[in-house]
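Every protein chain but one is kept in place in this view of the complex.
The block that comes next holds chain A.
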Amino acid sequence: MSKKKSLNGNMYLKTFLFGLPSIILIMLFVLGPIIMTFYYSFTNMALTGAAAADTQFVGFDNFVRMFQDPSFKTSVLNTIIFLIASAVIGQQIVGFLVAYLMKQKARPFRRVIGILVLAGWITPEIVVAFVWFAYLSDQGTLNIMLGFLGIKPVAWLLNFPLISVIFVNIWHGAAFSMLMYQAALDDIPQEVEEASRIDGANAWQRLWRITLPIIKGSAVTNMVLVTLQTLGVFTLIYALTGGGPGEKTTTLPIFMYDQAFVNYQLGYGTAISLVLLLIGITLSLIYIRFLKTE
């Protein structure tokens, strides 16, 4: 009995010691900052001015200010549109469509299409921004192609900034969903499809009644995961539009950056971080909830 207990104790000690380097790093650089987010959100910390020398506890001031700030409302709205259009709808549809159509196609063909879609995914975010800056510019490739159809050039980033940014993010992210859906579709037993085919179901019925219900679980998990990734998107928008013109593409990460590092209002910037973090925490809880049930 006592021997078993000491063995167990040994196991816990070993687990702790093995985990120690990771625990220290995560405590210091991840959990520490998360706790600081909660604390500094209630201070008037600033990089310059009187508040820089003397940071004070200001209660809910930052949050009162935030909810009265029209720029905050705009960036929340932009974030919601960006998340829904690019992560929840765009990447899911494109990713699923490619994965579904690729099923049972010739291997070389699958490979070529796969690489073309993956090219957008492996391109680093900052390069994605340059590529699309050129693609969407006045004399860019898109306007040249539309010119063949007799459509006049459009200043995409000026006139349709949010839609442009949404499309860029779909282009950059869709491959991830494609891979997830490919894995999910590969898991469906061939016999299930065969049986419904023999029963006389057409392609459309097979998709809606058989395939989609089976992969529902992975679809929801993937959707939450992609939404989480999209919530943190900064580089793409910052390099492509800088959040503009005006505030038309200012999402919460851009707004947070502007307040903290351009206006030097670290306290206010942290309060915006907190909002971002709380959305992230909620989504992440939903994510592990779905993983658990799967």
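Everything below uses one rule, namely that contacts are C-beta pairs under 8 Å (C-beta built on N, C-alpha and C of every residue); 3 or more make two chains touch, one makes a residue touch a chain; residues count from 1.
The rule is short, and it goes like this: contacts and distances are computed from a predicted model.
Peer 1: Please identify the absent chain by the protein name in its UniProt record; candidates are "DNA repair exonuclease", "4Fe-4S ferredoxin", "Ion-translocating oxidoreductase complex subunit C" or "Carbohydrate ABC transporter permease".
Peer 2: Answer from the record: the omitted chain is "Carbohydrate ABC transporter permease".
Peer 1: Just to verify: which one of A:V131, A:I163, A:I188 or A:I210 makes contact with the chain not shown?
Peer 2: A:V131
Peer 1: To test your reading of the contact rule: which positions on chain A touch the chain that is missing from view?
Peer 2: 11-12, 14-15, 18-19, 21-23, 25-26, 28-30, 32-34, 36-37, 40, 45, 94, 97-98, 101-102, 105, 109, 112-113, 116-120, 122-127, 130-135, 137-141, 144-145, 171, 203, 225, 228-229, 231-235, 239, 253, 256-257, 260-261, 266, 269-270, 273, 276-277, 280-281, 283-285, 287-288, 291-292
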